[in-house]
Every structure is written in structure tokens, then in C-alpha cells.
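Only one protein chain is missing; all other protein chains are in place.
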Amino acid sequence: MADQSSVTDGIHYHQHDVVIVGAGGAGMRAAIESAPKASTAVITKLYPTRSHTGAAQGGMAAALANVEEDSNEWHTYDTVKGGDYLTDQDSAEILTREAIDAVYDLENMGLPFNRTPEGKIDQRRFGGHTRDHGKAPVRRACYAADRTGHMILQTLYQNCVKHGVQFFNEFYVLDLVMAEIDGVKRVSGVVAYELATGEIHVFQGKSVIFATGGFGKIYKTTSNAHTLTGDGVGIVWRKGLPLEDMEFYQFHPTGLAGLGILLTEGARGEGAILRNASGERFMERYAPTIKDLAPRDIVARSMVQEVLDGRGAGPHKDYVYLDCTHLGAEVLETKLPDITEFARTYLGVDPVTERVPVYPTAHYAMGGIPTNNDAEVLADNETVVPGLYAAGECACVSVHGANRLGTNSLLDINVFGKRAGNNAVAYAQTADFVDLPADAADGVVKLLAQLREGTGTENVAEIRKALQETMDRNAQVFRTDETLQTALADIAVLRTRYPNVRIHDRGRRFNTDLLEAVELGFLLDLAEIVVVSAINRKESRGAHMRDDYPTRDDENYMQHTMAYRTAGDIGLPQEIRLDWKPVRFTHYEPQERKY
Amino acid sequence: MTATIENPNYAYPARSAGRRGPNLEKAGWIFMRASGVVLIVLIFGHLAFNLLWTPGGIRAVDFGFVGGKLAQPFWQWWDVLMLWLAILHGSNGMRTIVNDYVHKPMIRTVALWAIGIAAAVLIILGTLITFTFNPCPEGADLSLLPSFCAEL
Amino acid sequence: MAATQITDNDTTPEPVDSAAEAADRQVQAADAIEEPQSFPVTVIVRRYDPEIDDEPRWVDYDVQMFATERILDALHRIKWEQDPSLAFRRSCAHGVCGSDAMRINGKNRLACKALVKDFDTSKPIYVEAIKGLPLEKDLIVDMEPFFDSFREIQPFLQATGKPEKERHQTIAQRERFDDTTKCILCAACTTSCPVFWTDGQYFGPAAIVNAHRFIFDSRDEASQVRLDILNDREGVWRCRTTFNCTDACPRGIQVTKAIAEVKQAMMTGVKL
Partner (left out) sequence: MSETSSSLTLPDPSPRKTTFSGTLYRGNEGMWSWVLHRITGVAIYFFLLVHVLDTALIRVSPEAYNAVMATYKNPIMGLGEVVLVGAVVLHAMNGLRIILVDAWPWATKHQRLLFWIVMGLVAVLMLYFTPTHLINVFSPEGGA
């Protein structure tokens, strides 16, 4: 086992067999596999229990059939169809097959799921999950009240404590170190910035797993945490590795209007209904079979359509209602206590007696770092980067295709987190360390110095706000070439302003000012890729709804977008090359998506 | 009381081994409650009898009065029990408080010993006096003694 | 997107109409209210930069706030518009990650759950770091001692045998420890505890809450181990039932009750 550390020239060097970046659900699930077998370091910019997995509410899908007949084949079908057939079907099969063990693993680790009267794990309905290929909604989501993600995060952290996993808390990974050996790019380690001291740490690892979560902060209204700035995805991108399907960003239908705080789809799973200003249950018009439990892209789109058609509620007619009043206080207090409280606290609306104003909120990145089914990161459509893995929301396997089904992400982080952990250990047990180049830390040192010593006058918060606003306005649920071009032009301007940002905090300790500037850099990079990929996809599929190309175009676009960075540096325009990657099919022929 | 130190005293980093191991905290906790309940009866009885129900209250408390009480086994046992429980209860409470606020090991040791010694001395002294007490000491001014001394 | 005419062929039971109507009226009434107005609020933050300051100091900031906003928004406004060097932790911004416990007007709260409207804004709002953990910078404290206590109580399920599927548990058994599963390890409770402030040695309510979560889990077999750990000089017996923890807990956990249950389990054994 390698587990050493030293200091040279003020830079700390550490060596671990497996280095995991991120301590959310995916990172910690991987750590639980790898820590008992190999020296493992988990580097995380947040204390593990602060990770945004803890915010997930509704549930985790698995065809346990505890309350109703179910099969993982149906689950696969739903996942593929939910993803508007862009889902890689072999990956979806793995996801749904291993789902069952993933849930039992968590239960055995201690997760307190809600129970059926027989003492088994209880299950509830969720959008897009159906029995027998779309016949009716099915109870597939395993849940713990409306804090399933909280319980998953806590349980995984608890088990990391049990295994003595070594955490480096509040360490921001800012760079990936790779070396080319015999023409093959290999991973050598990562470089991190320690928030508490401002010191630089280089972690050398035989294998490195990225599990850094999403990047919802490219949008203004989002269910995502302030810290979800897509650092991991941005780092990989800056290393010249591709990103997949970045145009597919999911908008969750029921965010608290104006705030974006999420109200789980589990509410609709329990029977809540969406209504427009006149009280009409409008989803009957858009998805007659499963109505409010249609997949998110469809529901979000329908809601926006209602508002655009003038049927929105509120003083500005800019939201619709989630009606839970008929569920009764009992169901709300026992099965949906947290969201009930959110509505009361943040909107002053009591779901027991009042309808809750809701509107779609930026929620989940279907795209990200491309990996194969073994969670290995891809350098192009096929070539893996030896030793480099990615899992969780930052990765794109792709099991979610063009639109993720609710409860499939908590599943994804567990199934592919586990796979990443196992494979990373197996690799580390056979491979050697790749030598760190002497200048391993230079990139980060330079980046930080540039920002810290900048003498410009630009304000980080202002640029970020402008970015988020243009993204909200122009690259949201409905997109057109025109809006996307506007967004692109705005981002280009913001990119030129970015190098002139001024850091006011010149200190070393807990310099959050500096880090917000670094994070903004990633946001700018990623937002641009989202927009460029979206412009390129001239069809509507899943979460990507082009008003100017309102139909799905399987002939030209039944393939994944692959974006590559060909040039660019901080402040310089980046050059993005787009390419395609075929979708993998097994059993399911693309069909028109009706619910 | 509530305005205490900003930062924990790093002379004791997070629960050092030296402060671990078997202890009597549980017994002490139960004792505080049990003795408290009994003390209510004893102390309230004591106060009521001496200050409220005896005509004249505090004015009437003198050697004669106390001597008269302590001549009876009932009050002897009452007072001794009260003495033991109150001292033990109070001392244990003081020990808690010292542990809470006195962080310098030297001073803490001294304070804890002082509480212990004071408790031992007072309990022994009080018990001995109650049981060896003579309400009618020889050669004393009869008017100061309990009335029954006159009959001797 | 085709918007067909409004249909009314609902197959699922409709909510009781009166309730829906009532809700509607309420909402309509709310709709009539004018645009919300922002107003100035003075926030006084206790700043401390160990690289510059010998001692913490209070700094005043004036910010424009809306009644529905949170104290976290005020801090962001200060950081983003006035003084970017202000340091504090935060992430989720809706009370589920436990990052931003701080002392606001003398009480521990999550900044993201403290709404401006709940304060008397004619007076300044005081914001300072939580008490009893080493102050690192501004509103940031060192959380390691806190997590040390948490880790010490063996906060993970200990059960022998590997069941084929799930371990069974009745709804009632699951309910028994539901309250304490809600903990987000924000430390608001532990750092509101007067006993903890005295020397930082007390395990603290958060550790006990998390022990409780396992002690009363019917699947766990190590309850006694945890009870022994907490039957310590610095364990449950140090709790003086001051209820600051219960009042501070942003998740509404009945912390003192949980502590009482752990004490009782130490005396009479675990009753599930």
C-alpha cells in the first residue's frame, strides 16, 4: 500500500493507490469499495455530509417488486424511453439489473428505508416509471420519507467512517495530472488547493475517480447547491478530454417558484396534481395516460407552455400550482415532511391547505465526462484513459440519454460509484504509479497567481450573475437558434471580462473569494459547451426542446454529442469541436414517445 | 455563566485518553435525583418546623430550642440524614461545576480536594455532634437550656 | 406544443372541491398584493482574519433586503457587492446540508433558514460564528472536534450475518428512531450547549443524537457498545437539560428527548 506524504518547495505531495475526487454519493460509494482493499484518499471541497446528494428527496428506483409486480426489464424500457432513446441500452440494462443489489447494499449498510407492513422496503410511484412498458404507473422508487438522498449520503459517510476512509475535507481539486506514455494518455494524479491554509497539494494516484457532481450553477434558478460549479467536468475538459451530451440539461418541473428549491416528484407520486391558474389539471392534455407522472421533460415543457399561453398563476402569471391539499396532513407530514416545511418556510405557503406555486428549475446534467460501463473515462468514442474513472452526475455513461427519470440518479451514483470503486482498485492493484512531471503543480499555481494578482476591476459575482441570467433566459426549457446565439454572444463577452476579475481577499486562509473566481471559470467553460452543443442539435429530444425544430430527428441526431476543446485558455475564447458518438441499442427500437 | 470561553481549552484536545475510563457519573447522576427528592422532604420539613410552625420562628431558635429537638432520636436521625444527603448532594454538584469551569489541572485538583475534605469534615463533625450532644451541659445557665433540663 | 381545449374527463378522484376553492381564494387574495418592496437592513458581522486581526471585531453593513429573503442572502449580498473577503460556509441554501450554522441575534441557526421577516429589522441583526469550536476566520470554525465526537460513537450499523435481501423491520420499529435520522451534522446543537462551551470536552448533543439513531435501530447489535462509550465522564451524564440544543436544531429533532432516552437506556436497558 502506498500512503505517503512529503513537502517540497512548499507544495505537499501525497501518494495513494486510489484518489477519489468528490465525497457525494458516487465518491463515497466508490470509497467504500476501494478503501478496504487499497490506500484510498477522498478529496472533497465540502465536508462529505454537505454534498448535494443529501438534498435529493424522492427516492431510488429498483424493481424490487416489494409492493407491486415489477421487473428490471420494465425499468430498462422506462429508462430508455424516458431518455428519448438516446440512452445507451446496454448501460441501462446494467443500471436496472444492479439496481436491486444497490438498494439491498444500502439497506444492509444501515439505510433506514420506509417499510411496508411486512417489514420490507416500501416503494412509491415516480414520473416515467411504469408497469409493463407504459401501461400504468408502478411503485418502484425505494424511499426514506422525502429525504432519501440525505439518508444515502449519511449512510455512505457512516460506512466510510466504519472503514476508516481518509478524507481531505475542504480541499479543492483544480487540476488533473496526466502523462503520455507510449502515445497513451495516462493519469498520474490531481492537484488540490487546501481552503484552510491556501496550500497546494499534489496527490499521486494509480487510479483517479472523478465524482464531483453537477453544474447547475450555470443557471440562475436551480435546485443545485451554490457549490455545484462543475469543477470536475471543467478540469477534465481543460485537459483536452471530451464531454458528452452537454446540451441535455434537465429542468425539474416543481421548483418553488422564484427560488428553485425542489419539491420532489414524490409529491406527485403520492398523488399531488399540477394545476394552472384556472385550477385545471393541465397534464391531462399533454400526457393523458400518466398525466402528472409523465417524465420531467414533458411535464416541465407543459408547465412552461401553460405560462406562455397565459394560463399561469400569480401576479405575473409566471408559475403554476402544485396541489397537495387533497393528500391530507397525515400523508404530507409522514411521507413528505421536508418539502412541506420548505413551502412553509420559504414561500409561507402551507401545502396542507394551499396550492404551492411552482415552476421548472435547473436540476440535472444528463451529460458530462463520457465513460464506458466500467466507469472508465473515454478520450474519444472508444479509447479509455488508463486509470481515470468518473461516476455520478459529473459522468455520462449514458444511462439517462436525453432526459433522466426521477430516482435514476441516486441509482446511478450507487451502481456506477460502486463499479468505479471496484475497477479503480483492480486497476491500482496491477498498475504502477505514473511519474509526476516535475511541473505537476504549475498549472494550478499559475491559475491562482493570475487570479490573485489580477489588477482588473471586474467583479466575480456580477459576471456569474450575468451568465446565470442569460442561461436562464436563453438556454432553458425552450430554446431556439436565436436565443442560443444570444447566450453564446453573452458568454463570449463574459469570457473576455473574466481575466480582469479582482480578488479582494489577499489572504491565504479560507479565501472563498479566490475560489469563487476559480469556480466561475469552470461555469463559463461549461455554459459555453452547453450552448454550443445545443445550437448544433437541430431537433427536439428529451430535455433539449428546440422551438425552431420541434420534432425528434432520428435520422440525423440519434447520436451522442461529443465536444472537444481544441484551444483556449483562461480568458481566451475556447475553440470547441463537435463530433458524434453512436448510441448503443439492444432491444428497444426508437418509437414516438407518448405517455 | 453562559458567557464562557470562545474556544475549547486545547490543553485538553478532543477527549484525551487520560479523561476516559470507568467512572461514577451514572451513580452520581442518579444520586443527585434520589437525594434531591428526599432532601425536599427533609429541608422543607426542617424549614417549616423551625421557621414557620414554631411560634416566633427564627426568634425562637436558640440553644434551648435546638437542644430540645436534638434530644429526640426522631430529629437526630432527621438532621443526620439531611446533613449527609445535603453535603453529598451539594459537594457532588460543586464537583460538577469545578469540572466545568476550572481548566488548570493544578487548581482543579486543589478545588476538588477542598470540596472532598470539606464534605468529609462536615459530615463527621455533624454526625458526631448530633449523636454525642448533651442538651443539658453541666454548669450551664439553666435559663438557656431546654426546659426539661430543669427536671433533672 | 399543442394546447388542446380544456377537458374535464378526470379519472382519478378530484380533491374535495371546497378545499380547492378555498385554496384558490387564498391564492387569489395573495395575488392581489402589490410587488414586494425591499428595505434596508443593518447586519453586523463579527469578523476575524487571523492573518490580520488580533481579535475579532464587529463590522456593520447596510444591505437592501426583501422580507422573504434569508440571512444567507444578506451575507451573499455583503460578500458579492460590498466585501468579497467575508468568509462563511454554505452550500445547499435550503437547510439540508448543514454548512451554515451560525449565531444570529444570539441564537444558533442556519443562515439559509433564518428569514429576514422573522427579525425586527428596525434594529441591526448580529451575526457571528458558532461558539465553542476554534474560530478560523469570520464565520468559519474548525469542525474537526465536532466530527471527532461523531466518529467516536461508532455511527454505523453493526449487524452480523448477511441477509439475502433486506433486513426486515416493522413500520413501528422504523418509526422508533425516525426523529434522530434527520440530523444533518450542522453542529447548531452542540455549539449551543452551555456544557459544551465550558471546555469542549463533552460529546455534545449531536453525537448523542447519532448514537440514538443506532441504539434504537432494531437491526443494530452494538447498542451496548455505544451506551458504554457515552457512559463516560464526558458523555450523556454531562447534559444538564438546558434545551438549547432542541431549540437550536434546524431539523426540529427533539434532541433533549433523545438524550433522555439514551440515559434511560443506560439505566434500564434498550427497550425497542
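By letter and in written order, the chains are A, B and C; residue numbering begins at 1 in each of them.
The definition used in the following text is that contacts are C-beta pairs under 8 Å (C-beta built on N, C-alpha and C of every residue); 3 or more make two chains touch, one makes a residue touch a chain.
Everything numeric in this text was worked out from a predicted model, so none of it was measured.
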Among C:E128, C:E166 or C:D232, the residue in touch with the chain that has been omitted: C:E128
Hidden partner interface residues of chain C, rising order: 46, 48, 50, 54-56, 103, 105-107, 126, 128-129, 131, 134-135, 144, 147, 151, 192, 194, 240-244, 246-247, 254, 256-257, 260, 263-264
Residues in chain B touching the chain absent from view: 1-7, 10, 33, 36-37, 39-40, 43-44, 47, 51-52, 55-64, 66-67, 70, 83, 86-87, 90-91, 93-94, 97, 118, 122, 125-126, 129, 132-133, 137, 140-141, 144-145
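The rule is short, and it goes like this: only the chains that are shown with their structure count from here on.
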Gap in Å, rounded to a whole number, between the CA centres of chain C and chain A: 25
Euclidean distance of C-alpha centroids - chain B vs chain C, Å: 43
Distance between chain centroids, defined by C-alpha means - chain A, chain B (Å): 66
Residues within chain B bordering two or more other chains: none
Touch list for chain B against partner chain C, complex: 1-2, 4-10, 12-15, 19-20, 23, 25-26, 28-30, 100-101, 103
List of chain C residues in touch with chain B within their complex: 131-135, 144-145, 148-149, 152, 194-195, 197-201, 203, 231-235, 237-238, 263, 266-267
Chain C residues within the chain A interface of the complex: 1, 3-4, 6-7, 9-10, 12-16, 19-20, 22-24, 26-27, 31, 33, 35, 49-52, 68, 79-81, 83-85, 87-99, 113, 115, 136-138, 140, 143, 147, 150-151, 154-157, 159, 162-163, 165-171, 173-174, 177-178, 181-185, 214, 217, 219-220
